[in-house]
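As you look at this complex, bear in mind that one protein chain is not there, while each of the others sits in place.
Going in written order, the chains are labelled A and B, and every chain counts its residues from 1.
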Amino acid sequence: MLSNIFTLGFLVSLLASTIRLATPILVPALGQIFTQKAGILNLGVEGTMTIGAVSGFSVAYLTGNLWIGILGGIIFGMLWSLLMACLSITMKANQVIAGIGLNILGAGVAVYAYRVIFGIQKLPPQVETFSIINIPLLSDIPIIGPIFFQHNILVYLGFLLVPITWFVLEKTTFGLKIKAVGEHPRAADSKGISVAKIRYSAVLIGGAYAGAAGAFMTIAYLNQFTEAIIGGRGYIAISVVIFSRFIPKRSMLGALLFGFASALQMRLQALGINIANQLLLMLPYIMTVLALILASKKSEIPSAYTIPYSRLER
Amino acid sequence: METIAVKMEKITKSFNDVKVLDSIEFKLKRGSIHGLLGENGAGKTTLMNILYGLYNQEDGEIFINGKKENISSPVKAISLGIGMVHQHFMLARPFSVVENVMLGRKSRRGILLDTKQTAEELKTLAEKYKMEIDPYSKIWQLSVGEQQRVEILTAMYQGAEILILDEPTAVLTPQEVDAFFETLKEMRDDGKSIILITHKLEEITSIADEVTVLRDGKMIGRRAVDSTVTKDDLTRMMVGRDVLFDFPKNTIEPGEVKYSIKNVCAKNDKGLPALKEFSLDIRENEVIGVDGNGQKELCEVLTGLRKSDSGEIILNDKKMVNKEPVYYIEQGVSHIPEDRHTTGLALNWSLKRNLILKELNKAPFVKNGLLQPKVIDKYWNETKSEYQIKSINGEEKARALSGGNQQKIILAREINLNPQVLIANQPTRGLDVSAAEYVRKKVLDARNAGTSVLLISADLEEILQLSDRIAVIFDGKLMGILPRGASTHEIGALMMGKKQEVASCEN
Partner (left out) sequence: MKTKLLNSGKKAAGAVAMIALALIIGAVLVLISGNKPMEAYATIISGAFGSKLRLSELFIKMIPLTIMALGISIAYKAQLWNIGADGQFTMGAIASAAIGIYVELPPFLIVPLSILSAILAGGLWAGLAGWLKTKFNANEVITTLMLNYIATYFLAFLVYGPMMDPQGELAQSEVLKESLRIPLLFSNYRIHAGIVIMILIILLMFFFWKTPLGYKTDLIGQGEKVSTYAGINVKRTIIITMMISGAFAGLAGWNETYGVQYRLLEGISSGYGDIAVVIALLGELNPLGIVISSFFFSILMVGGSCMQRMTNVPYSIVDVIKGLIIIFVIARTAFRNTAIKYTMKEWIGRRKNYAK
């Protein structure tokens, strides 16, 4: 039985699917790095992703164009996160509750919209997914090729967002402003930066990333929409942000870790092996708690985390 | 060329209907250091916040370099060449120095940060004023003094010609102060105009060219600082009267020493020493007034809210050092805290509940594990009439009351505990005259009932009026103890750091 595991083929397909499974975790996590760095904890990522999944699928189905589908996912993801922004920034509502509420509402709205658009059908409507792009030359390298260079375009783009996110946060004035409103909003305000405006944009970016990741699930991973399609990936993305202590590079590691755990679990189950793979799935969460403890100690968490800003309150 | 950099005319400002600035006149000469002197709460910071665009004045006009300006925001102030260094630094701790400087500035590289260029210019600027700083070090790695340098540099980098410094030396060690003053002189000689907010006379005489004194929101006077100005003059302007007469004689004389603070050392929030080998004895039936820096930390150490590094506190022969706050409450140490909004009261709780805030566990308010509304009601009604608290039925939130009524709730709660020791920190701050008078009377009543009272107040007049003896702290050390009826001259001398020459009159 164990000999099945230690074959090269198994290992290669395991690692390749680790990368594929990591993508829809990595992308929303990168988005949430923006949002959380600006001081907003958006627990509603799960709902945003579900909205992105249904809108991405519907748009792709109706237009017959997958790229427009992704765009649809992004736009609706942003619109949905606008609700969160409005509640948490303008109304200064409790972010935890707002996030939970938007998750419940998002799940309901997504499923409802799907029903209204597609009605009840015997066979679920499907789309042709993004095809696999073999990177010339690289994909021919044995072992390395199949693991890293035989994925659909969105997987590549998703990982490309890692340096892009890092660049925006570390090298641009906008990134500096985002970090400033999460760290010391009063100082930012006194320097003429509109705290609300920056926080809104940070939440919207998070929404765009999450919406894209939701659409990824329906038109690049599966080829249809189901109620439980996001399956907790939104919450995992939040864990990854904490796990990575808000650093894009590390969030890639976090997403790969979660991706690996679920890939391994799926493969083992397919082989009918029931060793303690649930404990394996548990591991990333335990590591997230440990990371949180470390992050608190090193004061890496934005000082204004989850705290609304008001100029008049001290 | 206009020689007056800033002119403020008839500036008036109120908070919650209390006038905190009343028709203030202020003039700053270009290329000078101007001291803005006054006690805590005199309105110095408020006036400067108006100049910096953080508050808007209700009335009055501001002229910068002779031109009338409407300074609606700090951004506007910065564009007019005004920079301000607040007491609480506006620095993001995980950021590097240069990142803090770049924040909110237009980058020369469009959307990209111009980190390198800024860092180099910053270095040049720092060297010019002999302020050593590494542009790439993170703020949290810097000492408080260094952080202050970053704030000043930021202002200079933004092109500040007029620099406002709010109590800048409060966070510095004596050695740092010397270097800091050198920098200020350097800047002045460079043509910058500097406003130095302070309540320390010494700083005025040692560095300022001119001084404006505020007291209680009013402008008292403006003087050139030359050989004719004495510290006594300034003390008189700051405090009001020279000697205070006319307070009621206490009929009960103080008794034996009941409460001793022995060689207590403690640090402030920034980790700097706030109390240095501080000692004080308080007798039965005695009020000791305390003036000077380090009051806040003293209060907190005495009530268990702050840990001391060494020393002892003894009440009735019982040592109480670094215990939980509840221990002090149980031993009979009552505390009227400085900030009634965040500490003294639970603002969203009813008045009744606030009244028994420290007795939520105790009989008769709790019986068989349940609170007794009837007992509480009865107690409330008695207290309400005794302390003349204005309230409908005690169910309204503490938030809804005026400052005076809020303070009465605290006073009633603390005094009704029949304390051995009462620590009253700024008990009348922000109260109107009659409420303040009432609070003072109650404090004296407690004294006469045998309580040892430690009165901390920025209001020197209040201290002189109530205290049997006056302890002056300077720089965390006890400078001396003065008897009742001491003149402000004597107090001023001690406050300036001149140690009492004659042995104090401790009994």
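Here is the rule we go by: contacts are C-beta pairs under 8 Å (C-beta built on N, C-alpha and C of every residue); 3 or more make two chains touch, one makes a residue touch a chain.
Here the structure is a predicted model, which means the values were calculated and not measured.
Checked against the full complex, the one of B:Asn348, B:Gln388, B:Asn418 or B:Asn448 touching the unshown chain is B:Asn348.
Hidden from this view is one chain, which touches chain B at 56, 70, 72-73, 303, 305, 324-326, 329-330, 335, 337, 339, 342-349, 353, 357-358, 360-361, 366, 369-371, 393, 395.
Counting over the whole complex, chain A has residues 41, 43, 83, 87, 90-94, 96-98, 100-112, 115-116, 120, 232, 235, 238-239, 242, 274, 276, 278-279, 281-282, 285-286, 288-289, 292-293, 296-297, 301, 305-306, 308, 310-313 touching the chain that is not drawn.
Rule of thumb we're sticking to: only the chains that are shown with their structure count from here on.
Between the CA-based centres of chain A and chain B the separation comes to 48 Å, rounded to the whole angstrom.
Chain B contributes residues 54, 73-75, 78, 90-95, 99-100, 102-105, 107, 111-113, 140 to its touches with chain A in the complex. Remark: chain A residues 171-177, 179-180, 183-184, 186-188, 190-193, 299-300, 303 touch chain B in the complex.
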